[in-house]
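For this view, one protein chain was removed and the others were kept in their places.
Chain naming follows the written order as A and B, and within any one chain the residues start at number 1.
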Amino acid sequence: MSAIPALPPAEPWSLPSRGRVGMLSLIIGESGIFTIFVVAYIYYIGKSLSGPTPQQVLDIPLFNTICLLSSSVTIWLSERQIERGNMKAFGALWALTMALGIEFIIGTFLEWKKLIFVDGLTIHTNLFGTTFYSLVGLHATHVVVGLLMLTLVLIFTLTGHVKESHCERIQVLALYWHFVDGVWVVVFTVVYIVGR
Amino acid sequence: MADQTLPIAGSLDITPPRVKERATAVEWLHEWVITTDHKRLGILYIVYATFFLLVGGLEAMLIRIQLIKPDNHFLSPGAFDQMFTMHGTTMVFLMGMPLLFGFANYLVPLMIGARDMAFPRLNAFSFWLTAFGGLLLYYSFIGGYGLYGMGNAPDVAWFAYAPLTERAFSPGHSTDYWALALIVSGFGTLGTAINIIATVLSMRCRGMTLLRMPLFVWLLFVVSGMTLVTITPLTACQIMLVIDRYLGGHFFDTQAGGSATIWAHFFWIFGHPEVYVLVLPAFAIENEVIPVFSRKAIFGYPAMVAASVGIAFISMGVWAHHMFTIGMTSVGNTFFVLSTMLVGIPTGIKIFNWLATIWGGKVQFRPPMLFATAFLFQFLIAGLTGIMLAVAPWDWQLHNSYFLIAHFHYVLVGAIVMAFFAGFYYWYPKIIGRMLDETLAKWHFWLFVIGFHITFDTMHFVGLLGMPRQIYTYEADRGWGTLNTVVSIGGFIQAIAVLIFAYNLIHSYFRGRIAGNDPWDAWTLEWSTPSPPPDYNFATDPVVHSRRPLWDLKHPDDPDWKYE
Partner (left out) sequence: MISFMRKHGAPLIGLKFWPALLLLQCVQPCAWAQQKHTPPSIFAPASTPAHDIYGLSLFTLGITGGIFVVVAGLLTFAIIRFRGRQDDDRSEPPQIYGSMQVELAWTVVPVLIVVVLFLATARIIFAVQDAPKPADALDVTVVGHQFWWEYRYPKLGIVTANELHVPVDRATYLHLVSADVMHSFWVPELNGKTDVVPNHPNEMWIQPLQTGLFLGQCAQFCGPEHAKMLIRVYVDTPEEFEAWVKHQQQPAVDDAAVAQGRHLFETQACTNCHAVNGTSAEGTFGPDLTHLASRDTIASGAVKNNPQDLHEWIKDPDHFKRGVLMPPMQLSDAQIDQVVAYLDTLK
């Protein structure tokens, strides 16, 4: 083998963060699942053979929606705080985000309780019941999973384990939370506006 | 040249002496179970897939024995239904997907100069999910009446059209096993796809720009992107099916206003891109094997990348060509005819580029190239019968006939399995450190190709004579007897060939010729490492300047980077 030849000049080299790429991929994949459920919901609007219908039983969950969407704002503010290393403010905003998420779950619980025990709508009643509980339930499951992860971070923050250096990981997790909120916009539009 | 260690920056000169105490069997097992090493997980995937290749093949043989003559009673109708359901499900989900992810796991980090995947623990988790899904599916054979009555094995065909899968028509647990196993392995698949995407985007070595990645890496990257948006619809509709079966939902319950066609749409929104998820890795292997054994650079690298991305996008919009007979409007049918035929254009580009790569080369017909060449011819025929099926009115005749079965086996066996055989012969020396035996390889090749053509060429004609798929027997007066006997005989020949291959894998592990670093005089980064590569692959991160870093080193007077 002859001498190593002159090589082209080295180029600048930077790569995207694998955490962000991974989370964005997961979000694309999850969107696939939600798309199918949303399509099924839209396809079956008005196809139920028996009542109750969405018009009769569904109320617009305005307060719930405001809570969930504002939690996206609070988590974004908390991201800003951890970037600056302001851990106290970060913890407070993070806890506020969680509170808003928990309120959303409680709201959904109350809504379902009314639907099941007052209106007699279960997943078995008709196509509306099947598609409604599946789609809203799928979203609520994602909120719960998100809350579990938020709780872990909160515990570690309170015990002082979360540092400024974890900023990127926190932001990756926040991406997931933003996605869950974004999906709610779609679910809300389809279930409570188009479907009603 | 071949066995020389190349002074590429970062490659290890010698295998670090791994003098180890002889581990006990339990320690050895423990090491493999807890591993997060991409190479070990790759091997686990490949071994898992090879095992299920044999299992799925056995099921195919039972099917062929049953169909060898009219009015045969070798299998009961129920057992036959279980066999073709399990054969299809096994070959797609437990053989095809794990095999492609096995190769991807092993090779992608090596080819882009990375030391492991982006998320090694997620990688292990995904494998074990996939493996558990497979075990769950096969556990179904033990339930119900046990092995005697084939237990609760699924018997609703691999596409499981509703409402046959609803509780009313499929009582018992057979369909539950099917749905749950695919949900579980689906999450495993999703994890691996995410991992490959993150690895390709975020773990490349210095100088490995996107347009310098080997085409193998590019295609697996595209495949992983497709997996994200194809496996998830399947998961979604399996969840709906489980809701129907366990919670009394009505998604596919036609008695309560549910729709049977929407299942078909959802399934094929997964099912058609899935074909490309399986065939693009076959292209990926061709893209490595054909240039190396033609001794030429791949012809038209940017066009190959563009064609792959193009196929990925177009394939998302063609699913309903599986449903020309389901009663769509004429406009709907016409749209899907057009979109389906469009796939032919990027596919044609690929075939012509491979042809141009061979053109003017010096082709060495070593075992990988033999299989790669057979792939080219068989994939050509598979593509052309695909065009015939895309012609919707003709599809009204051909759909669900044995012509269709012949067509997609031409794709899955004639193209995909052939390419994976080429991949096995090509990378086995790297993975194991020994060459596969060439005499056995030639027996394997010729028997398999001959058996393949006896089976699947004949099968087209059975379909033209009106034989539908998934029938456990047929009437003597239909005139399908002789042809079916020929089909079965071809099947048995292929089985013998596969057994020779399996024997070769084991035989060469102990007796094969030592391979050295670079037995094929190839050009991508994995051949700069020892065979098998050491833990973490590269001592320091390599730096590359072109698509063929090893060509640059072997031909310093005429390096690739001057032309790119």
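We take it that a contact is a pair of C-beta atoms (placed from the backbone, for glycine too) under 8 Å apart; a residue touches a chain by one contact, two chains touch by 3 or more.
Keep in mind that this is a model prediction, so the values were computed, not measured.
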Item checked: Displayed partners of the chain not shown (whole complex) -> B
Checklist line | Residue among B:Leu122, B:Ala157 or B:Val242 that touches the chain left out of view | finding: B:Ala157
Next item on the list: Identify the residue among B:Leu122, B:Leu342 or B:Ala502 that touches the chain left out of the display.
Entry: B:Leu342
Next item on the list: For the chain that's not shown, point to the residue among B:Ile231, B:Leu483 or B:Leu505 touching it.
Entry: B:Leu483
Next item on the list: From the listed residues B:Trp28, B:Tyr246, B:Phe313 or B:Trp359, report the one that touches the chain absent from this view.
Entry: B:Trp359
Check: What residue numbers in subunit B mark contact with the hidden partner chain?
Finding: 76-78, 81, 155-157, 161-164, 169, 254, 257-261, 294-297, 299-303, 325-327, 329-330, 333-334, 337-338, 341-342, 344-345, 348-349, 351-353, 355-356, 358-365, 373, 376-377, 380-381, 384-385, 387-388, 390-401, 461, 464-466, 468-483, 555, 558, 560, 563-564
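As a convention for this text, only the chains that are shown with their structure count from here on.
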Next item on the list: Name, in rising order, each residue of subunit B that touches subunit A in their complex.
Entry: 4, 6-7, 118-119, 122, 190, 193-195, 197-199, 201-204, 206-207, 209, 228-233, 235-237, 239-240, 243-244, 247-251, 256-259, 262, 266, 269, 543, 545, 552-554, 556-557, 559, 561
Next item on the list: Mind listing the subunit A positions that touch subunit B in their complex?
Entry: 1-5, 7-8, 10-11, 13, 15-18, 21-22, 25-26, 28-37, 40, 43-44, 47-49, 123-124, 126-127, 130-131, 134, 138
